[in-house]
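Each remark here refers to the structure printed beneath this line.
All protein chains but one are shown at their positions in the complex.
Per-chain residue numbering starts at 1, and chain names A, B and C are given in the order in which the chains are listed.
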Amino acid sequence: MKRRSFMIRSVALAALLAASGAQAAEKLRLLTWADYTPKEVVDAFTKETGIEVEITVSNNEEMISKLRATQGAGFDLAQPSQDRITGPQAEFGIYKPLDLSKLDTKLFIGSMLEATKKNTTLEGKVYGLPHIWGTDGLVVNTKAAPGVKDYLDLCGAEVAGKASLRAKRPTLIAFAFAMGMDPFAAYGNEKSYGEMMEKVGAKLTECKKNLKFFWEGKDALLAGLRAGEVTAAMAWDTGGWKLNGETPEIKFIAPKSGALGWVDTFAIPAKGRNDDAAYKWINFNMRPDVAAKVAASAGNFTASAGADKLAAGKLKDQFAESFPQAAIDNIKWYPAVPAGLEAIEGKILDKVKAAN
Amino acid sequence: MNKASLSYRLYILAFYLFLFAPLVSVAVFAFNASLFPAPPWKGFTVEWFTGTGALFGKPGIFRDPAMLAAFLNSLKVAIPVTLLSIVIGTANAFLLERREFPGKALLSMMMLWPLVIPGVILGISILAFSSRIANALETWLNMDLDFLRPGLFLVILGQLSFILTISTLIIGARLKKFDRSLEEAALDLGASRLRVLTTITLPFLKPAMVGAGLVALLMSFENFNTTLILVGSDAPLPIYMYGQMREGATPALNAASLVLMLGAGFLATLVALVSPRKEA
Amino acid sequence: MSQVADLALLGVTKDFGGHKAVNDVSFEVAPGEFFSILGPSGCGKTTLMRMIAGFEHPSAGDIVIRGQSMLGVPANRRPVNMVFQSLALFPMMTVGENVGYGLACAGISKAEAGPRITRILDKVGLGGFADRPVTRLSGGQRQRVAIARCLVLEPTLVLLDEPLGALDLKLREHMKLELKQLQAAFNTTFVYITHDQSEALVMSNRVAVMNHGRFEQVGSPRELYHHPATSFVAGFVGDTNIFSGEVTGARAAGIGIRLSTDVELAGSGSASGQAKAYLRPEAVALAGSVSELSALPNRFAGTVSTVLFDGAASTLVIRADKFPMLRATLPQAGPLAGIEAGAPIAFGFTAEALKVFSARGV
Partner (left out) sequence: MGRRLALFLLLAPAVLWIGLLVILPHVEIAILSFSQRVAARVYTFGFANYLEFLAEPVYWRTFARTALLSILVTLITLVISFPVALYIAKFARGKSKPVLFLLCLIPFWASELVRTLGWMMLLRETGILSHFLQAIGVIGRPVEFLYNDGALVLGLVYGGMLFMIVPLTNALESLETAQIEAGYDLGGSHLTVLRRIIIPHAMPGIVAGSIVVFMLTVGNFVTPVMLGGKNGLWFTEQIYSQFITRFNWPQGSAFGFMLLLLSTVIVWIGLRLTGQGFSETLRRS
C-alpha cells in the first residue's frame, strides 16, 4: 500500500516537473555574459513584448562549445566576441546570417557597426552585430605593486606569487605585443604565428612561478584582489573599475604595449527557433536608455549610439583616468581569428598550463 | 585482542580529525556574517540561508532564484534516474539471477563495466554518439531532435549509464538471497504467476529496491563528471555550484553545501534503515 | 483399494539429461492414507514429489489425482498442497496472512476467510497467533503454520517434504505424533517424504522405500521391517547387523552362508553366490552358555566387548572367535541385565532372523 502511494506520488511529481518545463509562453533563450542582463531590463522587455527571457551565462569558449555540441541549437541568441565568430562559423556552421533589414541600424554607433560587420562577414554574409565593448589591460593594486606598468611586469619580482592571468588567448596576444611582436599581423601566416606563439608560451611558462593562479571567473579574481592574495592581474577594465570604486588604490591601467579592445556581439545560432524575439531583443537593447542601463550593469561601454550621454559619470571619470588619449590610440582591436589559429593557441595554452 | 597502544589510538584520532576538518569548516562558515567563507569570524548569521540579499548584496540560498532553479534541475534529473534505476535494475536482476540465455556471461560482465569507466569519458562518449544520431536524423528526417543535444535528457541518460550498474548489483544481491521455495509455495497455494510476483517476490525485494532508489537519488544529485559534459543550459546543482566556486565562493555556497550534506545524510540514514541487516 | 485412489502414479519417469532421477515409478495412495516415501538423499524422492506438486514435469508416465490426469495442469491449479522442507513461510506476512494466502488466491472474500483461518489455527493449536509475524515463532509453531496453510484449503492431498528436518530431536519426536494426530483429525491424504526411517515407520500406513530412482518395496511399516524384499530395504529400514559372505547352498531350514571370517551360518532367503546377510540386534538371543541356546541353528560363545547402555535400547557389542563383531539388544529385565564388558556370553539366532540377499546391486 505504502509503496504504491510512494510510487504514485513520485510519478506525479515527475510529470508535474516535466509539464512545468514545457510551458507554452514565448521564450527567448539567451546565451550571454554575466552582468549583461540586468533584471530591470529583462523585466521591461518581457512587459513590453510578452516574451520571457531564459538566460545562460557563459564565456566565449563555452558559447562556441555549446553551440558546436548542438550544431547551433538550444539558444535563440548568443553573444560571442566579434573576433571569435567567423572561425567557428567556417568550421562548424553554428550561426545563421543576420537579416539586417529587421534591425534598426541607426541605434548603433556607425563606425563600430561597420567594423564589426566587416569582421564577422563570411562568404558575403554578416553574422555579428556589436553590443558591448571594452578592453583588456592590467588591474593593479598601486600601493602594493606600483611598478606594474606592462604585461611583462606581471613576471617581475615585485608581484612574485601575487600575480594572475587567464589561461586564454587574450593573454597570448597581450604578451606577444608586450614582447614587441605583432600577432595580428601574423594572422595570415600559420607558421610564423605558431613560432610567435611558441615564444610567448616559453615566456608565460617562465612567468608561471610568479602566478597565484590562472583565473577563470571574474569574481574569483576580484575576491583575490580584495583579499590581497593578488596584487596585479591581467583583466578586463570592468573589474578594475568596479574594485576602484571600493578600494581607490586598485586601478585599471592601460599597459604600455597597449590595451586589447574587444567587442561582444549579437549572433543568432543556426537552429535558433525564435529569430523574431532575437531581433526584438537586439533592437530593444540598443535603445539608448536600455543600453545605458546594460552598460552600467556590465561596467563597460555600449555600441549604442547616444547611450554614452546617459552613462554614469563615475565610469567616464574612471575611463579618463585609465585611458589618456595616447592609450586610447594604442588600443589593439582584435581582428577576426582565422580558422585553425585557435588550435595553435590552444596547444600553447595546454603547454603553459601543464608545465611545472 | 590486546588494547591498541596510545600512539595507535592517537593516529586514529588524528585520522578522524583529518576526515572531518573540511566538512566542519564548510558547515561552520555557512554561518559566518561575512562576504567570504574564510576567517576571521565576524559573527553568527543565517543570512546565507534565508537572507533577502539586503545585508550582503546576495540573497540566501532559499531566496536565490538561480540556486532554486539549479535545485529544481537536479530534481528533474534525479527523479527519473531514481525511478528508472529501480525499474530497470529490478528487470536486470531478474534477468541475471533467473534466466539463462546465450551471451549471459558477456552481458553481465558488460553491466559491470561502467563502474570502471571514468565519468568524463562516459560523458563525452554519450555526447558524441547522441550528437551523431541527432545529426543523422536531422539530415534524413529533417527533424530537430533537441533532446539528443546537451541538456537534462542527456544528463539523465549519462547518469543512468553507470547508476544502473549499481542498482542492478544491489537488487540482484537481494534476489540472489531469495528462497525460491517461497515462490513455489505461493504457486502451490494457488497463486497466479503475477500474484506471486506482486505478493511474494517484489515485497521481498522491496528493501533493496528502495535502497537502490535512494542510492541512485544520492548519486544523481551529486554526480559531477558525467553531468558536466552533458549539461546544456539548465545546470543542476553541482554544476551551478562549480560555476559559483570558480567565480569565488561566498558563504552561500557553504550554506548550499550544508543543506546538501544534511540531505545526503538523511538519505544515507534511510538507506541504512531499509537495507536488510548483514548477517555478521 | 476399491474406491478411486486419491493419487496414482503410472510409470512416471524423470530424465535429467540422461540421468534418470525417477525411473518408472508406479503406486497408488488411498483416500485418508498416510503414505511415506523413504529413501536416502539423492534417491529421487524430492523430484518425485515436485512432479506431483507440479513444479517438474514427468518425462514419461502419468500422474492422476482423483481420477484426473495432472499432465499439463500447472502447480497453482492442482488440488495438492505442499509443506516445504524449508517450510517456505512468507516472512513478510503474519501467521494469519500466511494461512489466508491460499484462500485469497482462490478469491474467497475476507469475511469468509477470517473464520476459516481462525478455525484452522485453533485446530493446530495456534489460536490467537493470527497477528504474529511468522518470523517470531518457534520451530514447532512454524511447522504448524505451514501445515495449517495447506489444510485450510481442504486439498485432496497434502505433500510433506521432510518438514521435520530442521527441528531438534526432542521436538521432532513430538511433531511426529502431532502430525499423525493432525492427519487423523483432518482425515486428509498425506504423502510424506523423508530419509528418516523412524519418521516413516511411526507415522505411515504404508511406506515406499526408494533407491536410485526406483521403488524397492511398498508395504506397511511392519512388512518392511520384518519382511524386507530387497537387500537395500533390509539394510535401510531399522537397525541391523550386516555380514557379507558366500551362499553355500540350500539347507533344511533356509540356506547356508559362509561369512568372510570363515564361519557358516543358517539363514533364510533365495540368494546365491556372493551375498549379504542382515540380522536385527533384537533378534539375537543371549544366554549364559551355548547349551541354553540349543534350539537355535546358529549359536556361538563369545565375550562382551562393550556395553552401550541406552535404557530400553541398550545393546552389547559381542566378540566371538571367527565371528564378525555383532550388536545385540540387551533386555533390561532378566539375568543378563547387569552384565559388564569382558564377561563371557553365548548368543544365537534363528535361520529365519538372518535375511540373506544376493550381493549384486548393493
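As a working rule, a residue touches a chain if its C-beta (ideal position, glycine included) is under 8 Å from a C-beta of that chain, and two chains touch if they have at least 3 such contacts.
All values reported here derive from a predicted model rather than from experimental measurement.
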{"item": "Partner chains on view for the chain not depicted", "value": "A, B"}
{"item": "Candidate in contact with the missing chain, chosen from A:L172, A:L211 or A:M234", "value": "A:L211"}
{"item": "Selected residue (touches chain absent from view) among B:V46, B:L68, B:A128 or B:L273", "value": "B:A128"}
{"item": "Residue numbers in chain A that touch the chain omitted from display", "value": "61-62, 64-65, 68, 88, 90-93, 161, 208, 211-214, 227-229, 339, 342-343, 346-347, 350-351, 353-356"}
{"item": "Residues of chain B (touch criterion as defined above) contacting the omitted chain", "value": "1, 3-4, 8, 11-12, 15-16, 18-23, 25-26, 29, 36-40, 87-88, 91-92, 94-95, 99, 101, 107-122, 124-130, 132, 157-158, 160-161, 164, 169, 218, 221-222, 224-225, 228-229, 238, 241-242, 245, 249, 253-254, 257, 260-261, 264-265, 267-268, 272"}
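FYI, only the chains that are shown with their structure count from here on.
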{"item": "Farthest-lying chain, centroid of Cα atoms versus that of chain B", "value": "C"}
{"item": "CA centroid of chain B to CA centroid of chain C, Å", "value": "57"}
{"item": "Centre-of-Cα separation between chain B and chain A, whole angstrom", "value": "34"}
{"item": "Interfacial residue positions of chain B with respect to chain A in the complex", "value": "36, 38, 72, 75-76, 79-80, 82-83, 127, 131, 134-135, 138, 144, 146, 149-151, 206, 232-233, 243, 246-248"}
{"item": "Chain C partner contacts - residues on chain B that touch it in the complex", "value": "179, 181-182, 184-192, 195, 199-200, 203-204"}
{"item": "Chain A - residues contacting chain B, complex", "value": "3, 7, 10-11, 13-14, 17-18, 21, 29, 31, 54, 56-57, 66, 69-71, 73-75, 216-224, 227, 271"}
